[in-house]
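So that we are looking at the same thing, I have put the structure below in C-alpha cells.
With one protein chain withheld, the remaining protein chains of the complex are depicted in position.
Presenting chain A:
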Amino acid sequence: MTTAIEFKHVKKDFHGTNVIPDLNLSVKKGELFVLVGTSGSGKTTSLKMINRLEPLTAGEILVNDRDTTTVPVRDLRWDMGYVLQQIALFPTMTVAQNIAVIPEMKGTPKKEIAKTIDELLTEVGLDPEVYRNRMPDELSGGEQQRIGILRAIASKPSIVLMDEPFSALDPLSRQQLQDLVLTLHQRYGNTIVFVTHDMSEALKLGDRIGIMRHGDLLQVDTPSAIAQHPVNDFVRDFFGASRAKNVYDIYVGRVGLVQGYLKEKPAVADNRIQTLDTEDTLRTGFEALANHDYLAITDDKVVQGYLDRQTVMAYLSMHENG
C-alpha cells in the first residue's frame, strides 16, 4: 500500500507560540485515518495543514508524493474534499448548487453534474425530487451534514478531510452519519483523514487511529492495538474515558475490541450461541450469557467474532480496575 499523505518534521507556530513541535505521520492510500485528541491537541491544525488552510512553519507535507507547497493550491484543494464541523453549506445556494460547487469549477458538463447530484442524494437516502432545490436552512442538522459530505465527495476526490464533522449533531444523527462515512469510504475507496475528540467515534471509524496531545502524536495504531497496548497512561485514560459510566451500558463490540475476539466459530450447538450486534450493551450480553455459552458479535449482519464468559469477565475486571 502506498502513502497518500506524509508529514515530515512538520512544525507549526501560532503567533510565536509553538503548537506542533515535530510531527511525522504517514497516511496510507485508501485508509480511513482518525486523528483523535482533546481540544488544543493540534489535531485540527494538523488537518488544515494538509490542504494548506494553515501554512507550515517548518517541515513538509507530501500528498501523493508531492510537496504540497509545489502544487498549485487550487489543484491541491480540488482533489481534496473538506467537511467542516460548522457544516457551512453556502446559505444562498440550493442543495444541488452546494453539491455542484467543485464539479462546476472543474468544468464538468452540467448534465453530468445533475446526474451525479441525483445519484449521491439517493445514496444518502434523500429523495432528489424533494431535496434537490431545498435551501440549507430548510434541512435538519443531520441532513445538512449529509449534504456537506456530498459536497466534499461530489468530484470523487482521492482524499477527503473531515474536521469533527459530527460533533454538533444529536447522537442518533451522529451514528447514522458515521455509518454513512463507512459506507461511502468502502464504495469509493478514497483516503479519509477524520478528526474527532470522541474516542468511541475514532474506534468505530478508524482503520488506524492517531492519538494527539499538546501537538505530539502519542500513538498511531489500529483500534484494537491501541485498546490492548496503550502506549502510556494518557492513552489508556483517554480510551477509558470513552467508556460508558455504567459498565452495563458498554457496547459488547468494545469488549471484543479490547480483549480480542475468538476468531473460530466455537464447536458447540448453534442454540448455545446468541447473536448480538456490536452496539448492543453488556446488559443484553449478560442476559444472553445466562442461557448461552457464546456470543456472536455482528456488525451489519457480518460476524466480527465470538465472545465467551471468560473474555467478558476479563474485560469487566480490567474495567473495575480503571
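As a working rule, a contact is a pair of C-beta atoms (placed from the backbone, for glycine too) under 8 Å apart; a residue touches a chain by one contact, two chains touch by 3 or more; residues count from 1.
Everything below uses one rule, namely that contacts and distances are computed from a predicted model.
Asker: For the chain that is missing from this picture, which UniProt protein name fits: "ABC transporter permease/substrate-binding protein", "Tat pathway signal protein", "YdbS-like PH domain-containing protein" or "Molybdopterin synthase catalytic subunit"?
Answerer: Its UniProt record gives the name "ABC transporter permease/substrate-binding protein".
Asker: Can you tell me which of A:Leu62, A:Ala88 or A:Ile273 touches the chain that was removed from the display?
Answerer: Here the residue in touch with the unshown chain is A:Ala88.
Asker: Would you indicate which residue among A:Val73, A:Val130, A:Val268 or A:Met313 is in contact with the undisplayed chain?
Answerer: A:Val73
Asker: In the full complex, which bits of chain A touch the chain not displayed? Write them out.
Answerer: Touch with the absent chain occurs at residues 51, 53, 73-78, 80, 82, 84-88, 90-93, 101-102, 105, 151, 161.
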